[in-house]
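Each remark here refers to the structure printed beneath this line.
All protein chains of the complex are present and in place, except for one that has been dropped.
== subunit A ==
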């Protein structure tokens, strides 16, 4: 199973940090189970009241605000660990 990550490269997200995520280097163990794609715009920032702050990503269909390389790695680790636990 892959964790699907979509990173928003819309204007707001791009200037608030998503530009740095274009060259994201995940640790090998996470990379193998993650599928990262970049999208033009997730259309989230205009509803910032609801979703907190840019940059945004969608991870397995769920919007995550203020995404960064560290935060993404953390979420992925939890998700992958969780899947393993479920499998056991």
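The rule is simple: a residue touches a chain if its C-beta (ideal position, glycine included) is under 8 Å from a C-beta of that chain, and two chains touch if they have at least 3 such contacts; residues count from 1.
Rule of thumb we're sticking to: contacts and distances are computed from a predicted model.
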item: Hidden subunit of the complex - UniProt protein name among "Serine phosphatase", "Zinc protease", "UDP-glucose 4-epimerase" or "Sugar ABC transporter permease"; value: "Serine phosphatase"
item: Where the missing chain touches subunit A, by residue; value: 9-12, 14-16, 19, 22-23, 37-41, 43, 45-46, 48, 54
